[in-house]
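All protein chains but one are shown in place.
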Amino acid sequence: MQKRLLFVTGTRADFGKIEPLALAARDAGHDVSFFVTGMHMLDRYGLTKIEVHRTPGVTVHEFLNQRIGDPQDMVLAKTVMGFSDFVIEHRPDLVVVHGDRVEALACALVCATNYIRCAHIEGGEVSGTIDELFRHCNTKLAYCHFVSSQAAARRVMALGEPAEAIYAIGSPELDFHANSSGVTLEQVKTRYDIPFDEYGIVTFHPVTSESDTMGAQAKALFAALETSGRDFVVILPNNDPGSEAILQVIRDLPKDRFRAIPSMRFAHFSELMKHAACIIGNSSAGVREAPFLGIPSLDIGTRQNRRSDAPSITSCTAANSDTISRFLSEDWGKRYPQDAAFGAGDAAHRFTAVLGDPSFWTRSLQKEFQDHG
Amino acid sequence: MQKRLLFVTGTRADFGKIEPLALAARDAGHDVSFFVTGMHMLDRYGLTKIEVHRTPGVTVHEFLNQRIGDPQDMVLAKTVMGFSDFVIEHRPDLVVVHGDRVEALACALVCATNYIRCAHIEGGEVSGTIDELFRHCNTKLAYCHFVSSQAAARRVMALGEPAEAIYAIGSPELDFHANSSGVTLEQVKTRYDIPFDEYGIVTFHPVTSESDTMGAQAKALFAALETSGRDFVVILPNNDPGSEAILQVIRDLPKDRFRAIPSMRFAHFSELMKHAACIIGNSSAGVREAPFLGIPSLDIGTRQNRRSDAPSITSCTAANSDTISRFLSEDWGKRYPQDAAFGAGDAAHRFTAVLGDPSFWTRSLQKEFQDHG
Amino acid sequence: MQKRLLFVTGTRADFGKIEPLALAARDAGHDVSFFVTGMHMLDRYGLTKIEVHRTPGVTVHEFLNQRIGDPQDMVLAKTVMGFSDFVIEHRPDLVVVHGDRVEALACALVCATNYIRCAHIEGGEVSGTIDELFRHCNTKLAYCHFVSSQAAARRVMALGEPAEAIYAIGSPELDFHANSSGVTLEQVKTRYDIPFDEYGIVTFHPVTSESDTMGAQAKALFAALETSGRDFVVILPNNDPGSEAILQVIRDLPKDRFRAIPSMRFAHFSELMKHAACIIGNSSAGVREAPFLGIPSLDIGTRQNRRSDAPSITSCTAANSDTISRFLSEDWGKRYPQDAAFGAGDAAHRFTAVLGDPSFWTRSLQKEFQDHG
Partner (left out) sequence: MQKRLLFVTGTRADFGKIEPLALAARDAGHDVSFFVTGMHMLDRYGLTKIEVHRTPGVTVHEFLNQRIGDPQDMVLAKTVMGFSDFVIEHRPDLVVVHGDRVEALACALVCATNYIRCAHIEGGEVSGTIDELFRHCNTKLAYCHFVSSQAAARRVMALGEPAEAIYAIGSPELDFHANSSGVTLEQVKTRYDIPFDEYGIVTFHPVTSESDTMGAQAKALFAALETSGRDFVVILPNNDPGSEAILQVIRDLPKDRFRAIPSMRFAHFSELMKHAACIIGNSSAGVREAPFLGIPSLDIGTRQNRRSDAPSITSCTAANSDTISRFLSEDWGKRYPQDAAFGAGDAAHRFTAVLGDPSFWTRSLQKEFQDHG
C-alpha cells in the first residue's frame, strides 16, 4: 500500500519537525517528496533548501514564492497559485503541512478546494500571534491532525474536529533526543571548546513585544547566574528586535565561566543537553525537550507561557533572583522522571503506523463539526 | 464617531443578509461602502451588482475576481491580491464579511495579515460542506462575530473565540419580516396570479449529494400534498444538479391547486409567507423565518439538518406520507408563539448599537485562544 | 453596424487623448465603455477615475491593478489577469489602447492571446525610455494602428506592420484646438488674473536624466526672457525630479511681468494659447499644438527631440541666449500657416470613418510581417 506523500516545508524550523516523519514514511515504503518554498529559497535566510536536498531517497520540488519584503497576503496568493498548479500536476495521496506559517495555510487551502487529503502537524497549540490564527485555520482545513500533546488534542477537538481524525503522536523533535546522537560528549566539548565538567545551558531570546526591556531582563538574569559561581554554556539569541541588548550583556560576562556559542549542530546540541545540569532561559527546549529528558529547567518570562506544566520546570521572571538562585542550588544536576506530555520520542513511528492503517485512507473528506459539552 | 465600514458581497444571497446591517450603519452616520465581487459581476448569474448599486447613500467598488470555470483556489488567490491592494489604498476601519464563501475567506485573510478589523456575520453555523470549513476559518480570522443564534454563539466560543467578541444579534434576514413588507396580500395575489384564499407554500430544492433520488423524493412529497386536497403556492427550485427531476414532477401537478412561480420579489414573498397556512419543503425559510413568524412548517429530508429545533417545525422524509398528512390536517393554519432562536428581527439595530460603543474599537487585534471545560 | 468598443485608460494623460475618439464613436452609434485602471484609481494621483465617470452615454468598468510602490512587472501581471477575466466576460469587438504604459501593454497582450481586435493609438513615436519599448510591443501586438503623423506611420511600417492596418488620423488632442474652446479670452484672463495684452506662454519641465542641471538651465532661460522686456504667462512644471530647482528660479522673477499659474483647465489653456505671441519651453504643446495653430514656438533642450520639424519651431539649448533673444524679437506675435504634421484636428472624425468601413472588421487577425527595401 505505497502512497505518494508530499511534505511542505518553508523554513529550517518546520523541516526539523517534519524530517523525522518523512524519513520514517520513506523507510516504510512510501513515495516521499518535498515541496520546498518560503525562506528555504532565499539567500538572506541561508538558502536552507540545500538541507532538504541532502535527504536521500526523496524527491525535492522547489517553488520560489516571494521576494524579500513581500506582504504576507501576497505570499499567500502566490503560494496558492503555485501549489495549486503543482498538485493538479502531481496529485499526491497525502499532503503534510506543519504549524502556523502562511505557506502551510496556502497549501492547506489548496488541498481543501481540490479534495486532497491534508495532514496537519502540531495543531492545537497556542502562541498569541497572528500565526496562531493560521494554525487553527489549518486545523479546520485539514483532513487529520498529528498533535504533540493531549492538551493540543483537546483544543483540536474543541475546534469541532472528529476524535478519530486526531492522533496525539507527540512532538517529532523529541525523536532526535530519544535516539543516540551519534557523537560523544567529548567530541562536542572539543569541537565547541567547552572546558566545563558540570554546566548549565542558557538560551535567552528576545520577546518582540518586550523588546525595550530585554536588556534589563538579560542583565538581571545573567547577574543571578554569575552570583551562583556555576559554569554555563550560552547559546546566542536569534536576531529578532531586542537581541542586540542581550548580546551586549553576554559580551561582558567572564569568559572563563560563560562559554558563548553562536549556534550548534543539532546532534551536538542534543548530546550536550543530555549531560547538562540544567536548562535556563526561554527557548522551547526548556519546556519541551528538558522535561522529556528529565532535566531541570528554569523558564524565564512570558515567551513559553501556557506551553507546559511539567514538574521539572521552574518558572519566574528575570528579576526574581531568589527563585533563580534557589533553582540553581536545589535543582542543579538533578534528574526527574521522563515527562511524556509531548510524547515518548516515537512520533515518527506512530505516524507511519497511522499511515499503514487502510482505514486511514477511506474516511470521508467531508468532515462534520463535533459539538461538545 | 463616524467610521469607515466596508461590506464585502459576492452573491445576491449574502447581499440580502448584509444589506440591512449596511443600511442601518449608514443611517447611524457611518461612511458605508461595498466591495462587490464574485457572482455579482458575472452575466451568467444575473449581473446582480446592479442591485448593490441601487442602494442610496453608499459607495460601491467593483472587483471582477474570476471567470466562469475558475477553480476555487484561483478565485481565492485573485481576490486576495485585489482586496489587499484595495485595503492598502482605502484603509477601512472595519471590514464586514458574511458566511462561508471563498470571497469572504479571501477578505478575512487580507484583514488578518494587514491588521484591519474584520467583523464576521453568521459564523458558528454548520452545513457539512467544504464551505463550512471556510466559515470556521473566517471565525478564527475575524476580530468579532455577529451570530444568528445562541447555538452559533456557543460554537464560536468552542472555536476559542473570546466571549466579549461575540454578539448574538440574530439573523439579519428576519429584520425584513419583522417590519411591514410595504405591499398588501391582495397586491401580491394579483401580481403573481394566486387564486387561493388559504394556501401552503412549498419550496423543495435539490440536495447535491442526493441528486439521483430527488425525483423520487419530489414524487412522494407532492403526491402526499395532492392527496390532502389543499391548495399550494410552489416556488421553483434553484438549478443545482437534481432540479430537473423536481421540475418534471411539478409540471405534472394539477395547475388549479398548485400555482408554480419561478421566483418572487423579496417584499412580496415576505407578505405571502405571513399569511400562509404553513411552509413546506427544505429551504431555510421553513426553519428560520417560519418559526420566527409562528407559522407551522414541515421540514423535508436532510438539507436543514441541525439548523433549528423550534416546536413549530415538523421534520420527516419525503417518503413519510403519514407524518406529512398528519401535519397538513393538524397544523394547517395554526399559529405558534414567535420563536426567537434566530433573533427578534432587530439584528441591524443591535449591530449599530455595538458599533456605537467606543470600547468596540479599542480591543486588541491580538486574540487569545479561550479554552473551555 | 453597432460595435462594442472598449477603451482602456490608465492616466489622465491618455484619457485626454482617447476621450475625443470615444465620444465620436459613441455619437456614431457604437456601444462605448471604458476600462479604468492604473493611476486613475489611486488617491495619490487625484483619483481621476471621476473624470471618466463624468462622460455621459458610456459604461465605466473599474479595475484596481496596483498599490503605490508595486514594481512595473507586478502591475503588468495583475492587469493581465484582471483584463483577461474581463474580456472573457464582456467580449468586446474592439479594444482601444493608447501609447506606451504598462497597462496598455498588458491589455494588448491579452487581446493578442484571446484573438480580440486591438487598436493602438499613437504608435510609432519615439521617446528613448523604457516606455518606448512598450509602445513598439503594442504596435506588434495590435490589430491596427491609429497614428499621429506620417513619420509615425513610417516607423510602424518599418516594424513590419501591413500598410492597410495603419491609419494616420493625426493627434486626437488637436481636435480640441480645432474647435471653439467655449470660453472667451477675456474670461480666461479674468479667471487666472492675467493682466497682459501681449504675452508668451512658458512651460519648462524637468528632464529626469538631466535633473541636476535643471536649475542652471532654468536660470539661463528665464534670464534671457527677462532681458527681452516682454510679458509671460508661466505654467509651473510637473513634480518630476528637478522641478524644485526650476520652481525656485520662477519664484524670483518679477511678478508684474511673469504671471505663474500652477495648472489650467484645458479649455482655458486652449483659448490662451490661440492668442499667444509665442510658446516657449519643452512641453509637447510647443512642438505639436503650436505648429498646428501656426504659433511660433521655441523648443528648449532635448525633451522633445525628434518629435517635429515644423518651420514655426526654433530649437536651442537654454544657454543659447542669442538664439532666444533673436526668436523673441523676430518671431514674437508672428503667425505661420497651419502645420498638419500631426493632423488637421479631425482625428476623431477619421477614426469613426475607419470603424464605419465594414472591411475594417473582416481582415485576418493573423498579420504577416512586411519586409521593406
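Order of writing sets the labels: A, B and C. Residues in every chain begin at 1.
What we mean here is this: a contact is a pair of C-beta atoms (placed from the backbone, for glycine too) under 8 Å apart; a residue touches a chain by one contact, two chains touch by 3 or more.
Note that the structure is a prediction, hence the values are computed from the model and not measured.
Hidden chain, full complex: it touches shown chains A, C. Considering C:Met39, C:Val110 or C:Ala318, the position touching the chain not shown turns out to be C:Val110 (whole complex). The chain not shown here is touched by just one of A:Val8, A:Val58 or A:Met81, and that residue is A:Met81. Contact with the chain not shown here comes from a single listed residue; of C:Cys137, C:Val202, C:Val249 or C:Ala318, that residue is C:Cys137. Taking the complete complex into account, C:Pro71 is the one of C:Gly29, C:Pro71, C:Gly182 or C:Pro195 that touches the chain left out. What chain C contributes to its contact with the hidden chain is residues 71-74, 76-78, 80-81, 84, 102, 109-110, 112-114, 126, 128-130, 132-133, 136-137, 140-141, 154-155, 158-160, 366-369, 371-373.
Seen from chain A, the chain kept out of the figure touches residues 41-43, 61-68, 78, 81-82, 84-86, 88-89.
Keep in mind that, in the parts below, only the chains that are shown with their structure count from here on.
Using the contact threshold fixed earlier, the set of chains in contact with both chain A and chain B is empty. Rounded to a multiple of 5, the Cα-based rotation taking chain B onto chain C is 180 degrees. Chain A and chain B have centres, each the mean of its CA atoms, that are 42 Å apart.
Distance between chain B and chain C, defined via averaged C-alpha coordinates, is recorded as 51 Å. Between the CA-based centres of chain A and chain C the separation comes to 59 Å, rounded to the whole angstrom.
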